[in-house]
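Left out: one protein chain. Kept in place: all the others.
== chain A ==
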Amino acid sequence: MALNKSEKEAAGQLMDALYLDMFHLIEEHTQSRVNLERANASGAILLARTRFQHGGSNSVSTAQIPTENSAEFNALCRVVDSGDGRGISIERQPVDKSNGYVEPLHWFSVLPPMSLRNAVSKFKDCVELVAESTNLQRQLCDVLDWITKLRQTPLIK
């Protein structure tokens, strides 16, 4: 009986911890989503400003993005799943033309305007935030899963 009681105590504490963790994760996830929204919005505004200021013949447009017929290049930024339960992370390569890592900013102009540079850094932040948000969401799903399972144990009634 005493053993059962201590077990029950442990399970209950675990359950409490899981619930608290769930609340924490919800808050953090919301926060990261809000940050993502902000970063994305300011990036879009900066891009719009670039196009506004440098309108006309040399405007930033989709026409400057390489098409299927252009030379191939490697991705500068990859999503890596670490596989050990720590979620995904973003892996960046330094720009190296000889190995096929081209700087995408140079498609638009050799001397990109400041606002375009800032927009790029904002969008880069966005990618990081997406990864962070995904990790949090995965953790949240795990916690929810554990709660479901724990609820079915005979110790918690």
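Assume contacts are C-beta pairs under 8 Å (C-beta built on N, C-alpha and C of every residue); 3 or more make two chains touch, one makes a residue touch a chain; residues count from 1.
Going forward, contacts and distances are computed from a predicted model.
This complex has a chain not shown, and the name its UniProt record holds, of "Transmembrane protein 199", "MO25-like protein", "Metaxin-2" or "Large ribosomal subunit protein bL27m", is "Transmembrane protein 199".
Considering A:T30, A:Q93 or A:S121, the position touching the chain not shown turns out to be A:T30 (whole complex).
Only one of A:L18, A:L76, A:V102 or A:A131 touches the chain withheld from this view, namely A:L18. For chain A, the list of residues touching the undisplayed chain reads 9-24, 26-27, 30-31, 33-34, 37-38, 56-57, 141, 144-150, 152-153, 155-156.
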